[in-house]
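Below are the structure tokens for one structure; questions will follow.
In this view, the complex is presented without one of its protein chains, the others remaining in place.
After this line comes chain A, so read on.
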Amino acid sequence: MPPQPPPSTPALPLLDVRDVTVFRGDRLVLDSVSLSLFAGDAMILTGPNGAGKSTLLRTISGLRKPDGGTVERQTELAWLGHQDALKPGMSLTQNLALAAKLGQGQMNEVLDALDLAFLADLPARLLSSGQKRRAAFARVMLSGAPLWLLDEPTVGLDVASIERLGAIMAAHRAKGGAMIVTTHVPLPLENTRSHELPSLANVEPIWLS
């Protein structure tokens, strides 16, 4: 008997979020959010301030446990929080050293791609806010993880830097990566999917008795 070809499995989503519900105190922040992300996808999370975009990202990352529902993730992830997490007294390369050691990224390539190479030895306290944001983004690239969770990656960036970021994101998707991005600024990305979170601020608080 000739060997059977392996049965073709339907592509598994990199990330599958089902009915995720999150409370903060007694306030409902996320109400049954479901989404799934496949290789090559870029999802833009939109919604008014306080709609729970960051909370959803934290829940997906595993930093926070959902109060209901499940998050299934097939791959490693890279995280860009709304803080840059740079130690002011240490140089850019020292700040990124841990990410470079744990990931598979090449420090020089990444710094070049983000136009940070000339700042490599400068202490982080001397960087401008846009440069700090790019430095924090460098960590995401260094991680080599397929799934990127980006919380407001464009804060403080100039137009040229946003273009550069868009090109990097497109290249990442072309390599089979995926990302979820929260942003208030249009990103230079094609074929994005978007997911809008409604504001639940006016919903009656639910009293857990």
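Methods note: contacts are C-beta pairs under 8 Å (C-beta built on N, C-alpha and C of every residue); 3 or more make two chains touch, one makes a residue touch a chain; residues count from 1.
Note that contacts and distances are computed from a predicted model.
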Self-check item: Omitted chain (choose from "Phosphate-specific transport system accessory protein PhoU", "MoxR family ATPase", "Heme exporter protein B" or "NADPH-dependent 2,4-dienoyl-CoA reductase/sulfur reductase-like enzyme") - UniProt protein name
Solution: "Heme exporter protein B"
Self-check item: Residue among A:Glu76, A:Asp115, A:Glu163 or A:Glu196 touching the omitted chain
Solution: A:Glu76
Exercise. May I ask you to list the residues on chain A that touch the chain which is not drawn?
Key: 58, 61-65, 76-77, 79, 81-87, 89-90, 94, 97-99, 101-102, 139
